[in-house]
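Heads up: the structure comes next, in structure tokens.
Yeah, one chain of the complex is gone here, protein chain that is, but the others are all in their spots.
Just so it is clear, A and B label the chains in written order, and each chain counts residues from 1 on its own.
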Amino acid sequence: MMQAHEEPEPMNDKPASAPNALRRFLDGDVWHSFCNSPVAMLAALIAFVCIFCALFADLVAPHNPFDLASLELMDSRLPPSWMEGGSRNYLLGTDDQGRDLLSALMYGARISLFVGLASVLLSMLIGVSLGLLAGFVGGKVDAFIMRICDVMLSFPSILVALLIDGVGRAIFPNAHDSLAFMVLILAISLTGWVQYARTVRGSTMVERNKEYVQAARVIGVSKGRIMARHVLPNVLGPVLVLATIQVAAAIITEATLSFLGVGVPPTSPSLGTLIRVGNDFLFSGEWWITIWPGTMLVLIALSVNLLGDWLRDALNPRLR
Amino acid sequence: MTTSLLEVRNLRVEFPTRHGNLLALDDISFEIAPGEILGVVGESGAGKSLTGAAIIGLLDPPGRIAAGEILLEGRRIDNLPYEQMRLIRGRQIGAIFQDPLTSLNPLYTVGRQLIETITTHLPLNQTQARKRAIELLEQTGIPAAAARIDQFPHQFSGGMRQRVVIALALAGNPKLIVADEPTTALDVSIQAQIIALLKSICKEQGAAVMLITHDMGVIAETCDRVAVLYAGRVAEIGPVHSVIHRPAHPYTVGLMGAIPALDQEVERLLQIDGAMPRLNSIPSGCAFNPRCSQAFDRCRSERPELTSAGGTTAACWLHANQPGQEP
Partner (left out) sequence: MSEILVEVKDLAKVFDVSAPWLNRVVERKSRQFVHAVDGISFTIERGKTLALVGESGCGKSTVARLLVGLYEPTRGTVSFEGADIAQTLKAGASQTLRRRMQMIFQDPYASLNPRWKVLDIVAEPLREHGLFPDPLQLKARVDELLRSVGMSAVDCDKFPHQFSGGQRQRISIARALATEPEFLVCDEPTSALDVSVQAQVLNIMKDLQRARGLTYLFISHNLAVVRHVADQVGVMYLGRLVELADKAELFTNPRHPYTRMLLDAIPDIHMSGRARTPVQGEVPNPLEPPGGCSFHPRCPQALPRCTTERPQMREFKGVRVACHAIEPQAIEQ
């Protein structure tokens, strides 16, 4: 007769000792679904290439477009290298100042990604905290936070960003660049946090009634600790998906603001700035100055969005 | 051989997953005679709901019938195309599921759902169908049926809803009803009412019932015969009285001993150590052998067939050597 303890079998044929986190991830359904989805893998590849170029622009870019000394006005407005008049030196052509577009793309992508990621992180911080608070505490706090969400959602996000940006500039008229960045990041994140708050609030309300939370209360754990240590890990799943998709939205918002001239400072052009600059030359036939930054923006946004879509389906237990 | 209404022969149901083929039902065979109530009992994971789903033809993909046959009145129904099976479902086989809340469409009145089922399967016009629907509701004990027929499911209580579901199942005059845990979600007092109703109305209409449940008490009250499932196989099958009072298979013995009884008191309940094996790690030989106190070598290597063992038929090597082995 077996002793009362029974050795439960893990789903794969690994020995009974608990596998470490990496092992678990590689064996899990998420990784498997990734390997089986050509779209996800392609999107991941494109995103990886873009991010790599952006991160290591210093090493990868053939020229430094912001080094004024290295610019040659003679080389301005050159078409891409495969067209007539183009030069091998400047693969994708140059803009009106002689800056190599390929390099400008990489540096610009770096700025765009930085602003995008930073604003998403800030949004997440604000949104998840408020959502947790609203869902867990309930009552008047919940009602108050949700009304703020409703108000924020009734404003178009660009207008909110413009407003905050404008106010920031008015308060600090001679601000140096890093302050301008911070205002921009703040503006974008204040338009995006509502999504996180609502999602997290819904999940928190579900988890709050589960018995493991009640068990923690019976043990005497404080509400704050329950929120942080018990509920938070269980509501982060949808937040991850949302964040991935929001990165694309944030980058596009930043590009829009920069296109309108109220985004990043002109000394650190992002993709949006490049598009704006190039727009002026579109009708004189020098299409490449605006099209390449535009294409890069679309590629980044699209690949990140596709990854987010895949992640949402992979994490959805019902679709597995 | 008596003509059986439903015959299941060597049924195998598989779930192909990326970890391999999971065999959920392994060589299940049993019969139901016309008008008989067969109980299918087992613990979670034994495969009893899957058996019901396979018979009705509602196996969730990727699950599929890998082998075996299901015959209704001598004709195979497991390999029918969707359209033909749809006609059988409701007309020949009725179904009752566990949760009355989700079995009824909340957006349609009860009458509309009943009439739709009736007109699909029987050659009646709308007026006749409505009359029959009211009759059915009255038969299942719903008071003021003529008025309540136009109400929505949420206006009925849990027990009443389950009565409506029974009425729906019987609407097409089926010969077989598959009831999957019909009383589990209900209170004890309502449970008793529904069991009594099921029994009486099926005897009245001459319908056979396959009652799937984990509750042995319900089986004792309602069924004529009972099949005990373990890890996707039939462990024991026989008349209800014999299986409960003189079980032959050690699992059934353990199961009976583990159930606390109302009329006697024991200091410690009989406990079968361990748990039912998961689908991907079913032991070789007899699936119950690691937990069986009477297992010997043959049990670990060879899977036993169903053989006669006293008043019942059990798949156990302990009884295989009895004289008169053939089932």
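General observations
In this text, a contact is a pair of C-beta atoms (placed from the backbone, for glycine too) under 8 Å apart; a residue touches a chain by one contact, two chains touch by 3 or more.
Everything quoted here is computed from the prediction, not taken from an experiment.
Among B:R12, B:R91, B:H241 or B:R303, only B:H241 touches the chain left out of the display. Considering the full assembly, B:L255 is the residue among B:V8, B:L38, B:L229 or B:L255 that touches the omitted chain.
The hidden chain makes contact, of the residues B:I166, B:I195 or B:C286, with B:I195. Residues of subunit B in contact with the chain left out of this view: 43-44, 157-160, 187-193, 195-196, 214-218, 220-221, 241, 244-245, 254-255, 257-266, 268-273, 275-276. Against the chain not shown here, subunit A presents residues 4-6, 8, 10, 16-18, 210-212, 214-221, 230, 233-234.
Methods note: only the chains that are shown with their structure count from here on.
Measuring from the averaged C-alpha position of subunit A to that of subunit B gives a distance of 52 Å.
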